[in-house]
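First the structure, then my questions, so here it is.
Just one protein chain is left out here, and the rest sit where they should.
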Amino acid sequence: MCKTKTLGAVIPPYHSVQDLRMRYNVFSLIKNSFSGHKNWQPAWREPQPKSEYDIVIVGGGGHGLATAYYLAKEHGLTNVAVLEKGWLGSGNIGRNTTIIRSNYMLPGNNPFYEWSMKLWENLEQDFNFNAMVSQRGVLNLCHTDAQRDAFARRGNAMRIDGVDAELLDREQVREMYPFFDFENARFPIKGGLLQRRGGTVRHDAVAWGYARGADSRGVDIIQRCEVTGIHIENGKVVGVDTNKGFIRCKKLGLATAGNSSETAAMAGLKLPVESHVLQAFVSEGLKPYIDGVVTFGAGHFYVSQSDKGGLVFGGDIDGYNSYARRGNLPMVEHVVEAGVAMIPSIARVRVLRSWGGIMDMSMDGSPIIDKTPIQNLYLNTGWCYGGFKATPASGWCFAHTIARDEPHKLNAAYRLDRFRTGHMLDEKGQGATPNLH
Amino acid sequence: MSSYRLDKGGLIDRTTELSFSFDGKPFTGHAGDTLASALMANGMTLMGRSFKYHRPRGVITAGAAEPNALVELREGGRKEANTRATMIELYDGLTARSQNRWPSLNFDVGAVTSLASSIFVAGFYYKTFMWPKSFWEKIYEPLIRRAAGLGTASRLPDPDKYEKAYAHCDLLVIGSGPAGLMAALAAARSGQRVVLADEGARLGGSLLHEREEIDGKSGLDWAAGVLAELASLPTVTLMPRTTVMGWFDGNIFGAVERVNDHVAVPDPYEPRQRYWRIIAKRAVLAAGAEERPVAFGGNDVPGVMLASAMRSYANRYGVAAGRSVAVFANNDSAYRTARDLKAQGVHVEVIVDSRMDASADSAGVPVIRGQQVTDVSGRKGVTGIELSNGTHIDCEALAMSGGWSPIVNLACHRGQKPHWDKSLLAFLPPDNGPGFTVAGSAAGKMLLSECLADGAAKGAAGGKPVAVPNCRDEGFAIAPLWWVKESHGKAFIDYQNDATAKDLPLAAREGYRDVELAKRYTTTGMATDQGKLGNINAIAILAEATGRSMDEVGTTTFRPFYTPVSFGAFAGPFTGHHFQPVRKTPLHEWAEEQGAVFVETGLWMRSSWFPQDGEDWLASASREVLATRNGVGICDVSTLGKIDVQGKDAGAFLDKLYCNTFSTLAVGKARYGLMLREDGIVYDDGTTSRLADDHYVMTTTTANAAKVMAQMEFAHQALFPELDVTYVSVTEQWAQMAVAGPKSRATLQKIVDGLELNDQTAPYMAALEITVMGGVPARLFRLSFSGEHAYELAVPADYGNMVARAVCQAGEEFGIVPYGVEALSIMRIEKGHVAGGELNGTTTAGDLGLGKMVSAKKDFIGRMMAQREGLMDPNRQCVVGIRPVDPTDRIRSGAHLLKRDDTPSMANDQGYVTSVAWSPMLDMWIGLALLANGRARHGEVVQVWDGLRGARVMGEICDPMHFDKENKRLHA
Amino acid sequence: MLIPCPHCGTRPVEEFTFLGDASVTRPTTNDPSSMEQWYDYVYLRNNPRGRFDEYAHHSGGCRSWLVVTRNTETHEVYGAVTARDYTRAKGARA
Partner (left out) sequence: MLNSPEKILPRVSPLRDIAIQGRFGASRTAPGVTFTVRHPLSIISVIARAGQGSATAAALKGYNAQWAGPDQYFVLAENLGEGALYRDLKAKLAGVASVTDQSHGRVVIRMSGPRARAVLAKGTPVDLHPDQFPVGKSALTQMAHVGVHLTRAADDAYDLSVFRGFSESFWEWMTEQAEEYGYQVI
């Protein structure tokens, strides 16, 4: 056997607490290129967990990381750990179709999502990481008069609160996307609701940016650390069991998305949530084809194009409870049939890859950000397919709720007990059937 | 241009010449060629450009894993971007174009990016393009987008057809090499239903391009014999050109058969591709192994290719990759390339073997041991190689082999992880139990004899064994070599995405140490080939960089699809107008005769209005309303859901389903019913009639018919199984027409048999079984949605058109008109009846003004949850009528309501308009709305705010019943 | 996924519609004090990783409601009974 030159020293994980991080910009990039990019600092440390934190956040997804970031940034709370059972961003933040929008219509929802949009609009400068926030426009197509009326209601609900919305007619849609099916469609396109400020964001970069931002403020992000139990004494949370040992904490926030039922069960709570698998897909890379985000109104299909050129698309959940991050063929067909119905020329484009994520489907399709009946235990769940766009506001509001021990006005409607009292936030009007939301 | 076509050999038909063009230039090839082999035969090594740096690229493989030689195939609506030249079977008239280059493949301006490649390292874009903020969307991103992407997709509809099909088998064999053939044979001989699928144009797997002997015959002849036997068995289905692209739950495999991708234009009766769902009791994966490259400088120069691919081009296609070639390997198998090429008369310069102790038979080709290729000279084609000791060797092509990776993809599609084998230097497939086993090289068997025996054993799976044929094995030995770090030039790991070996340690340094993070940060393995070639090298480099073992690093997640699948295949025939089935009512023909304009309502086509003399919808609908209210109109209401409910407990069952009571309904009568969901929200409404003691027929809204049926099935089977009741949809059995207006009775009287219609025989809410037109069985309901004296007449569907015509004839003297759903909707809004806009899944019975219907005496679905405080809140939005203060103003659906002087804001939002209509009776726009505490606000003037359409008018809140409040007409 | 319908034999998942946790039992009382039971029944769900009894409607086949026992992590299907039998058995246990 012959010897090959090794890399030299093995690159160790970075434990040190002091912040050596250099700012990201074109100058630091050029500077580093002269040294073969050997001098970049890690974007985050890989610390061992301390035995105790003021606040432990379970779940290193978008919401958990954003929560930690805003706890540190907005509330000065930095003795915080984020515990993530997989790798950083391995959950839904790392597998969603990246759409952001604030086209909600219920009073409990709209201001929250609009706040999220505002945070997106300033995010990169805030955390010095290019997450490619790209306001390419989100267009929802309608195919019946009833759908148009519903869009009018929604669009007005947006406009009434100062959120941008435009109602397009058929010709205006055709102008934007002339190669959609306007000739032979089973359900003709009649128009659409456009939010120009909607768009896409590079999903992984959101996790990375928040992680880097939180870490640099002293938050410990601990990967491969699974929470297996929650310790409660006298109705009060005192700490969590993990595969890395017991970690004591004064407050505990659960932001575990599709796994919420499991983590809440560790505290003896049964949630109004089901876990469902949602598939997503990407096509082979193409030259610019679809400029914005478009959703089909006569079937389950939505699509946008990534900066790499892949058409990123998806549709409905598979429809059965699942913790497997993969779906089955019927939904693939269902989604693609709708895709070709909307864009006949797409038939010869090829689907490269499919994957799935586990959605925390709530009973009314709206999230929960709240305190729980257990003292110092806070809950963030119920995002269905829509939690990516919520990431900044969710983190912001959850941080507020934890830090102040009371919900912010923006998340006041996202109460855990709203089903008991009958104050549902049901944008779709489907009722307590999570797989219809 | 010199020819690289060898004088003899190969499985091509040299007597058939096919012409084709590449980038507009004409070429010829032979039947049996791929586009790649034909281009190579014509001396074309440059076939594409890479993603990021636009590096010149040629073929690397002879198969499905090809990352470089991607072309735009065909033209117009048939244009396909990113098609692998190595998989395109040549046909006469083929046209292809290179992609991701401008202005030409040979001279590509985009290649300037490689000048700045020291900046464009992995993840550079996360660190820059943030300033100034507005530049991202306007400047940076468009540039990135234009530079990225590969081929251009067509914007014309695809003219070809696609199909779907199911198959069932006892055993599915994936791959038709020696292992697959033996597996299929073993199962087939014991009478099992076998499907043998291979993505190749021809069955035989590696036997088509290796020179091996089995049972004293050439491997090719042996395979032909086995295939002939399989083909002769009725229980065997052979599926060439069929890629099994995914393994799914229930041992269901997805597969795509390329029925007509090898011809210019498919036969008009045949699909281009057929998508299969293969439901297999058992499956054997015999997909073989993928040879992998080595990372060294210039390992992407056109002319550097995998050793097995070079062998394949020589043996199968009779094409030499160059006039003089060199071989670089860390294992024995590449020696075959030297031997086979030499036997074909190609000059083989040297074998460079990274091992000191290599001992394979080089057939006289000189071997340099213990050396590595550090760099390749040449830009658009290899001119020579540089060794670690500084030696330069001239050659036109370089065959490389970094070892073999079993093709385990499918075995990992359901979440299982492969494990590392230290001696084979390969990830071996996980154990998935007896339902899905792996055989041959896919299971890490490197010797032919092992592949044959393994295939036979996995195929028989404990059943009757088959004799394993004899063969001579080639030895196999390997020593690790992933990355030649002395290289000066770029050493590529992921060719298409331009990820280099150095990107991985960089990712690790920056904290992206997990293999999944490194993948996402560097984009390694994310291109169209999904890392089939390079992922193992990436893992090894990352393992070394982070001091972990291969197993600790592990593979990234294997996902469907094994190779990319066209949208068309998944969609099948369900596109365009056939996206969903069309549902037509029994009166469709009649409505067409009447000039109906149809509208999609769910799957149904409903007549929407019946224009005369160029009327628009509003004029037509208004005329229809007036004619109906002043005389008589007829409307097709067949789409309403109709459910036949029978049994001793039919009444008790309906009492559970509806919030009001039906067990007390008299035979011969109908009653309006309101159905809630268990959460207390209104689900559906409709009338239900009692035809006999144990027989009801209920109607549902068109939209909810299927949902209500499922709800009934659930309620009965899961909640109240003790009830003796049956229910069956009779929606399609009956053609149903509403006949409405003051002259409706007189009209119907003319066709009703032997019954004088009056308020005694047919009072309001009567439900009668009668006959019409001299014996046609019919059901007559005296119901009204329009507020007029009206009936609904149902007749068996096959008679529908005739009966409707007869009604029209009968009403002629009264000026009968057909009216559509637009007119229907106007009349119901005039009467304040709630429909879809108000039954929106969030309203309660109280919100709809129907609170009185809710029984307090019995248990029914939704009873308890409807009593929650949030649903009883008097400030909830409830249904009101609304009309413009200035009758010339228009109100639109979806406008929001604000107090008279409030400024628009969410906090001030009071509700919204749910339905509007132009009322020809009142000569103004009227509407229904949901308004906070609305019932207490009749008479209040509010703003009707429609910022979306730039309108704001004042509206007056009123009773929802806009017209004929006393219901005089109903009882007239 | 293949579901063994007791009436139709084994059929693929595309013929079925799912409705989640089948372990819940509809309360038999309308007494105001039973509100909490009703809330539990309508809104709270068992949502385990692993073995799970769920309602499935053979909507594309015989239209029977079934209770399928399935692993939510591996999607392995252990079996299916009719909802009618399941409910009756539940009643018998209660």
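Each chain carries a letter (A, B and C) given by its place in the written order, and its residues are counted from 1.
Throughout what follows, contacts are C-beta pairs under 8 Å (C-beta built on N, C-alpha and C of every residue); 3 or more make two chains touch, one makes a residue touch a chain.
Here the structure is a predicted model, which is why all the values come from computation and not from measurement.
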item	value
Contact set of the excluded chain (shown chains only)	B, C
Contact residue for the chain not shown (choose from B:Ile139, B:Val728, B:Ala907 or B:Met954)	B:Val728
Identified contact with the non-displayed chain, of B:Lys584, B:Lys750, B:Arg935 or B:Arg949	B:Lys584
Touching the absent chain when the full complex is considered, from B:Ile279, B:Val319, B:Ala499 or B:Ala621	B:Ile279
In chain B, positions touching the absent partner	161, 163-168, 193, 267, 269-271, 277, 279, 573-574, 578, 580-586, 603-604, 644, 646-648, 723-724, 726, 728, 730-734, 753, 771, 773-777, 796-799, 801-803
Where the unshown chain meets chain C, residue by residue	7-9, 11-12, 14-15, 60-64, 82
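Keep in mind that, in the parts below, only the chains that are shown with their structure count from here on.
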item	value
Chain A and chain B, separation of their C-alpha mean positions in angstrom	23
Where chain A and chain C are represented by their mean Cα positions, the distance between them in whole Å	30
Between chain B and chain C, centroid-to-centroid distance (C-alpha), Å	28
Residue list for chain C, restricted to those that touch at least two other chains	1, 12-13, 17, 19, 39, 42-43, 74-75
Per-residue overlap in chain A, given as positions that touch at least 2 other chains	324, 328-329, 420, 432
Touch list for chain B against partner chain C, complex	248-252, 277, 279, 414-415, 678-679, 709-710, 713-714, 717-719, 721, 859, 863-865, 867-868
Touching residues (chain side chain C, partner chain B) in the complex	1-2, 12-13, 17, 19, 22, 26-27, 30, 32, 34-35, 38-39, 41-43, 55, 57, 59, 63-65, 74-77, 82-84, 86-88
Chain C to chain A touching residues, read off their complex	1, 12-14, 17-21, 39-40, 42-49, 52, 54, 56, 70, 72-75
